[in-house]
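Note that this complex is displayed minus one protein chain, with the remaining chains in position.
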Amino acid sequence: MSPQADTHPPSPDTVDSEIGEAIHALASEIYPICRSITGAGVRQTLDILARHIDLRRVEIPTGNRLFDWTVPKEWNIREAWIKDASGHRIVDFAENNLHVVNYSAPIHATVGLDELKQHVHTLPQQPDLIPYRTSYYAETWGFCMAHRQFEALPDGPYEVRVDAELSDGHLTYGEYLHRGESEREFLLSAHICHPSLANDNCSGLALLTLLAQELSRRSTRLSYRFIFAPGTIGALAWLHGNETAAARIDHGLIVSCVGDGGGPTYKRSRQGDAFIDRAMACLLRDSQPRGRVLDFFPYGYDERQYCSPGFNLPVGLFQRSLFGTFREYHTSADNLSFIRPRYLGESYHLVRQAIEIAEGNWTPLSLCPMGEPQLGRRGLYAATGGRKTGQATMALLWVLNLADGRHSLLAMAERSGLPYAEIADAARRLHDNGLLGTVSDQTADRPAPEG
Amino acid sequence: MSPQADTHPPSPDTVDSEIGEAIHALASEIYPICRSITGAGVRQTLDILARHIDLRRVEIPTGNRLFDWTVPKEWNIREAWIKDASGHRIVDFAENNLHVVNYSAPIHATVGLDELKQHVHTLPQQPDLIPYRTSYYAETWGFCMAHRQFEALPDGPYEVRVDAELSDGHLTYGEYLHRGESEREFLLSAHICHPSLANDNCSGLALLTLLAQELSRRSTRLSYRFIFAPGTIGALAWLHGNETAAARIDHGLIVSCVGDGGGPTYKRSRQGDAFIDRAMACLLRDSQPRGRVLDFFPYGYDERQYCSPGFNLPVGLFQRSLFGTFREYHTSADNLSFIRPRYLGESYHLVRQAIEIAEGNWTPLSLCPMGEPQLGRRGLYAATGGRKTGQATMALLWVLNLADGRHSLLAMAERSGLPYAEIADAARRLHDNGLLGTVSDQTADRPAPEG
Partner (left out) sequence: MSPQADTHPPSPDTVDSEIGEAIHALASEIYPICRSITGAGVRQTLDILARHIDLRRVEIPTGNRLFDWTVPKEWNIREAWIKDASGHRIVDFAENNLHVVNYSAPIHATVGLDELKQHVHTLPQQPDLIPYRTSYYAETWGFCMAHRQFEALPDGPYEVRVDAELSDGHLTYGEYLHRGESEREFLLSAHICHPSLANDNCSGLALLTLLAQELSRRSTRLSYRFIFAPGTIGALAWLHGNETAAARIDHGLIVSCVGDGGGPTYKRSRQGDAFIDRAMACLLRDSQPRGRVLDFFPYGYDERQYCSPGFNLPVGLFQRSLFGTFREYHTSADNLSFIRPRYLGESYHLVRQAIEIAEGNWTPLSLCPMGEPQLGRRGLYAATGGRKTGQATMALLWVLNLADGRHSLLAMAERSGLPYAEIADAARRLHDNGLLGTVSDQTADRPAPEG
């Protein structure tokens, strides 16, 4: 690539506030929909996202084999409630779609309290919240409710109804490919299977949609593939149908829970030191607050599939708070007031910076390697000596010192401890002053070790 | 090896208490004997151990060369005492064999207090304890006594007598080989040269004897060689006579001081990352309490000889408290009440687990590497989603994720942070469900690095 490309990002503050509001608005739009791993909720959500980007919808019939899995029946639900003896609806799917176990089998029966209890999930430690529970692959019916309400229930009888259908249909996912100069790809994926949970993962769906929209308006070096698919089965569907495209993935990020005030958090890919792992570690080292980088572990979101041993792709997970570590996780408290425009904006900015690194990383070669060049006569060094040196000057010195053709800008940022953007800016200034040439495009490669 | 072999150990609690009592009983039996690096004490001890295992006794004549060393004269002692002016025995070997310097030359003389003092060892910091002292290779006579008693001694004269003999004879050691399917060996060694010191090393002798007895009743893959030999000279005698056998040693543990309440402690072999080093580090990471792993240093027990540069064998040292770090060390306080059945049992369990790893480690290969297999329909995954995941499920996910043919079970335990036994159990369940195959037997090898 041409090192003249300005890799200097626009001011984060401006980016963050505007985009953060826009992400929150889109997340709010899709929040009320009852999604599951199949069914109308996924399609409704994709319809909304498709107002922003030219989304391709993929439908795979029930019964199709996806590696070790089979596409399940399609689940669609109309209503669900529990009525007490007086006919009063004590829980109602219409009020909160978490009240029904996701993928619940249909039921219409009158049951006593004891039988009801075997089908009700609560959170004794958080007695006012409704839990989120699923039962995709074991056919059963069930409800979720606040523990406090549950404990006060009289003996019954209760009329329970889940007006749902499990029938042959399709698995649905959405895909958007932004083509760049190169066929090599950067994968960005968010799961679309959770019902009304704002952080997990309306936030990720909305962030990636608006990011795809921004990329669609610019030219890029790499191609960017966005996937909005149900967790596990959706990722397997994409992988099963796209083994060739999978082999073109140089970098990947799973994006979820990006709207809360924790973190930021990055979980490395199984490879552990892939380019995306290094880029994210560098960005989170310099973020405010400093982020947390975790080693890969085989539990979480769709990085589980992309990082399975047969694929072993360089795909990491980006979040604010790590899943399972915040009290709102998988409860009715993961609502629209839990996610904030500010944090959504910061998350957007971090993902965008990772893209900037993947796009803009290059390996400078000093044209003046014997001793330092005289920066002063080029206006790149303070005229008065004896004082302390600022970060911008340090970045110039680091880039020159490491411009031996074996250090990419990312490697320089890693070794110097300076932010990538500062290093990239220094390299551009030095290149503009005729002090740096390029070795070759080394974006996705590790720099060779020092000889 | 066949991965069907159940590597799941029996419940530690049951193992520990029974075997701990048995080890303590055997240690108590050999405790009173006055051992040294040669002589009748060693033979008497071996006689007792031979009631449990078919021990081979090796005798090497005085004067034989063992590398840089020469087999010394055989030392045998009948009695030793100091009498005061009134003929009262103020110290008596018959009461505690630590009272005489081990290998003391014979003496029978009447001496003044000043001369006596030059031959008496005490511990001013621990005035009530008798120290343990030796003088193997400098011929002199001497006594050890409590400092408090020593300070109260009147002027004398004193009659001193060491009725001992230093004469041509033999160096004696015991050896037991349990043959397995393979000629490759696991060495287990305890020193037999210390007199009445319970932890150092009646505990090690008793533990290894009962472990040998247990192994003698089962089939193993590896062969197990047990050596009960005097420190330094005994190890050199074995190495000198067994250079071929030494080359077959894949793993080795020196076992001493395994009955106190400290540690557990493992000191790495000189190689530092041998299979035994990795296995012990993994076990002590997960032990209760968590153990301490030390880098090799060339002072201690017979790992000094096995890890000398000409042999450089993968032999580490296993202890509870590290030698020299507990106040009872090399004093009369290292007695039978200092060692406890509970700690002896835990030590036994840890050594046995190391053997299980050496026996049972294998390298799985996923038969379903593209994405995760569907564990749910095999009953290996919770039916209800949305909740936290337990350690047993995490072990299944880790094994599947790392089953790329480059990670042995031990490597999986290391990377996942899960106990080896949990990983081994998960691998067995996955194998039983047809999800794992085997690459080959890689027990003693490091897994190849990830490509």
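Labels for the chains are A and B, by order of writing; each one numbers its residues from 1.
As a convention for this text, a residue touches a chain if its C-beta (ideal position, glycine included) is under 8 Å from a C-beta of that chain, and two chains touch if they have at least 3 such contacts.
For clarity, every value in this text was computed on a predicted model and none was experimentally measured.
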Where A:172, A:213 or A:366 are the choices, the one touching the absent chain is A:366
Among the options A:50, A:394 or A:439, which residue touches the chain absent from this view?
A:394
Looking at B:64, B:110, B:182 or B:308, which makes contact with the chain not pictured?
B:308
Positions on subunit B contacted by the hidden chain, ascending
66-69, 101-102, 121, 131-138, 140, 232, 235-236, 239-240, 270-271, 297-299, 304-305, 307-312, 324, 330
Contacts of subunit A with the missing chain: which residues?
366, 368-374, 376-377, 383-389, 394, 397-398, 400-404, 416, 450
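The rule is short, and it goes like this: only the chains that are shown with their structure count from here on.
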Chain centre separation in whole Å, for subunit B relative to subunit A (CA means)
52
